[in-house]
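Heads up, one of the protein chains got dropped from this complex, but the rest are sitting where they should.
We call the chains A and B, going by the order they appear; numbering starts again at 1 in every chain.
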Amino acid sequence: MNTQKLSHEPLIRVVKRTERPPRQVTLLRALALVLSILAGGLFILSLGYNPIEIYATILSGAFRSKIAIQGTVKIMIPLLISSLGVTLAFKMKFWNIGAEGQIIAGAIVASYFALYHSDWNHWVLIVVMFLAGVIGGGIWGLIPALCKMKWNTNETLFTLMLNYIALHIVDYLRDGPWKDPGSQGFPKIARFDANVMLDKVLGVQFGWIVALVLAALIYIYLRYTKQGYEISVVGESTETARYAGMNVRRIVLRTMFLSGAVCGIAGMVQATGSDITLTDAVAGGVGFTAIIVAWLSQLNPITITVVSFLFSVLEKGSSVVQSSYGLSTDCADVLQSIILFFVLGCEFFIRYRFVMRKKGGNA
Amino acid sequence: MDMFIKFLVAAVLAGTPLLFGTVGEILSEKVGHLNLGVEGMMSIGACSGFMAGYFSDSFAFALIAAALGGALGALIYAFLTVTLMANQNVTGLTLTIFGIGLSNFIGVYALGFSETGTLKLPDGITAHMRNIHIPGLSDLPVVGELLFSYNPFVYLGILIAIIMGLYLGRTQTGLNVQSIGENPAAADAAGIRVIFWKYFNILLGGAICGIGGAYCSMIINRGVWISNNVGGLGWIAVALVIFAGWKPVNAIGGSFVFGALRVLKYYMPKSVIDLPVAFYDMLPFLITALVLVISSMRKSRGIGLPAALGLNYYREER
Partner (left out) sequence: MSQTPANPACAIECRQITKTFGSVVANDKIDLDVRYGEILALLGENGSGKTTLMNMLSGIYHPDSGSISIAGQPVSINSPVDAMHLGIGMIHQHFKLVDAFTAMDNIVLGTHGKRLAPKVLKERILEICHSVGLEIDPEKRVYEMSVSEKQTVEILKVLYRDAKILILDEPTAVLTPQETGKLFAILRRMREQGRAIIIITHKLQEVLEISDRVTILWKGKSIDTVNTAETNARQLTELMVGRPVSLSIQRPQPQDPQPVMDVQGLTVKKPDGAIALDGISFDIRSGEILGIAGVAGSGQKELCETIAGLTKSEKGHITFKGEEILGKTPAEIISLGIHMGFVPEDRLGMGLVASMGMVDNMLLKSYRSHKGMFIDRKPARALAEELIRRLEIVTPGEDTPVRLLSGGNVQKVLIGREIESGPSVLITAYPVRGLDINSSYTVYDLLNEQKQKGVAVVFVGEDLDVLLELCDRILVLCHGRITGLVDASSVTKEQIGLMMTGSHSGEVQQ
């Protein structure tokens, strides 16, 4: 037999290992985080800037003053809420990439009341707008779930298309029915009445309280309620759910409504608390960042709260970097994705390890 | 009639970047990897291609840089999902965010060196991107305009689609590669180098996406850099794969149909149908959503969906 035809033993092989204990897993993830910050630093260095200086500017930019901190929290509000929203769907392994559209849909329905019923009692109006956000986002989440249940339509792509559809609905409203007559032909939607605006608590619109309350509620919902348990079982295996007598269809529809609804709340809060109008930038990529946050946090609402705060620091800080160094705020997106790349990669080392070829080989 | 020919020409031009993205994604999906990073790889290609052209003044170099940029993005994806077996959905999505962010970031960074406040490709390059002119053929009435008067990217895209169609459909290597997306364990047992071919296809797909990105940054805005120049085309390309039934050659027609949807607003006479502009902008996405739903309604076997799509492969899995 001709042995020369044989391949060499590969330099590196992948071998399954006993799963690492939780403590090591945490360490591993921390290591990935450190490495990603180093990688981001290298990137900054390659552009000819001092990474330590830039990172320091990011941190100080987010915390240097009361206004800066308030700005950071303001960025965090929609990010935290929509991260919680996608978590509900992801826990069920329903690939809801449509947070962006659900945020917009919630904002649109809430804006209707903000524009046309601004004369209502302030608190009645806020409650109504809140519910409007829930329903708008909820329906936008329900549509792909219905198609998925009925025809097994790919939800990843469908929710994605719904993002753009929602975006162009805003453009339509802006150019037509909701166009501000007082803008001299420039297409935009009018600024909301002061009565519509969410009240401020500690200098920031009270959306941050809504966000924190939602984080606590969703933590309890997923962990301690029957519905939360059902979501976990369906996410793990629909066969098992069927076996346990669960109505998978109902659970998926309910959960996707909730997932969309929570994102819708984010849209309502952003439009009526921060933007005080409706623009097509109401979501502005938050729906995508939310997916990164949720995944980085292992779908745990408490961790999500922390991570979305850190990401907001990064966003806020990079806007300061922009003004002082002329580097674009897109820097934040780049750094965030680098972090997730590293954390995604590190999961491998929990269950597998690499084995190098033994010296000398076995020729 | 004249208007209609102009419409068709515009449809082909608008469909070309989609064609690159779709063919690139088909290559990746055929080895079982749903890469949602098309938008990101196109963005990286858009950036690297444009910048290489801007600074080197060489069209060929711009093309190579675009392909390399796209392939580099694909390499991140391939390393994470093939070697480290990370979740394909999340990795692809992150690649998209990364690619768009990186592209915009570098764009702003490069603008900092520009004295005019804009980035415009030098004439040496734009000369290469003009429509070709074949004496005789291009001058034919109707046919000349419709078939022989596009910029070189259009022909390159069609050529790549046909070559990839032959590669997947007609060669033994293509058969081997397709079996990876259907059943990687079977392919492995049959002696096919699963990991190698996964990397090969994903990277090749990324390179093709990168060239599509270069089209977005170099052609669409006539050589002037703008941010977000891919603008969601990558996502439509991912959906077009289904429309094309995972066949590169079908992607040619599919892309041009979607190109037509994108330019419809400029050619639909207001006197016939007067719809808001936002509706036309929405149309490609709306139709894609409908295509998704309809194709899922008539699910039939063997339409080309790789059976192991989205599943990572580990040889020693028990």
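Simple rule for what comes next: a residue touches a chain if its C-beta (ideal position, glycine included) is under 8 Å from a C-beta of that chain, and two chains touch if they have at least 3 such contacts.
These figures come from a predicted structure and were not determined experimentally.
Asks: Looking at the full complex, which residue from A:N50, A:N121, A:S183 or A:S237 touches the chain that isn't shown here?
Replies: Per the contact definition at the top, the residue touching the missing chain is A:S237.
Asks: Identify the residue among B:S58, B:S138 or B:N183 that touches the chain left out of the display.
Replies: The missing chain is touched by B:N183.
Asks: From the listed residues B:L175, B:L275 or B:I294, report the one that touches the chain absent from this view.
Replies: Among B:L175, B:L275 or B:I294, only B:L175 touches the chain that is not shown.
Asks: Can you list where chain B touches the absent chain?
Replies: 170-172, 175-176, 179, 182-183, 185-193, 301-302, 307, 315-316, 318
Asks: Provide the residue numbers of chain A that touch the chain removed from this figure.
Replies: Listed in rising order, the touching residues are 1-3, 5-10, 13, 16-19, 224-229, 232-233, 236-237, 239-240, 242-245, 247, 361-363.
Everything that follows uses one rule, which is that only the chains that are shown with their structure count from here on.
Asks: Any idea how many Å lie between the Cα centroids of chain A and chain B?
Replies: Those two chain centres are 26 Å apart.
Asks: For the complex, give me every residue of chain B touching chain A.
Replies: 34, 36, 76, 79-80, 83-87, 89-91, 93-98, 100-102, 104-105, 107-109, 112, 232, 235, 238-239, 242, 276-279, 281-282, 285-286, 288-289, 292-293, 296-297, 299, 314, 316
Asks: Across the complex, what residues on chain A touch chain B?
Replies: 14-16, 47, 95, 97, 147, 151-154, 156-158, 160-162, 164-165, 168-169, 171-172, 174-176, 285, 288-289, 291-292, 295, 326-328, 330-334, 336-338, 340-341, 344-345, 347-348, 352
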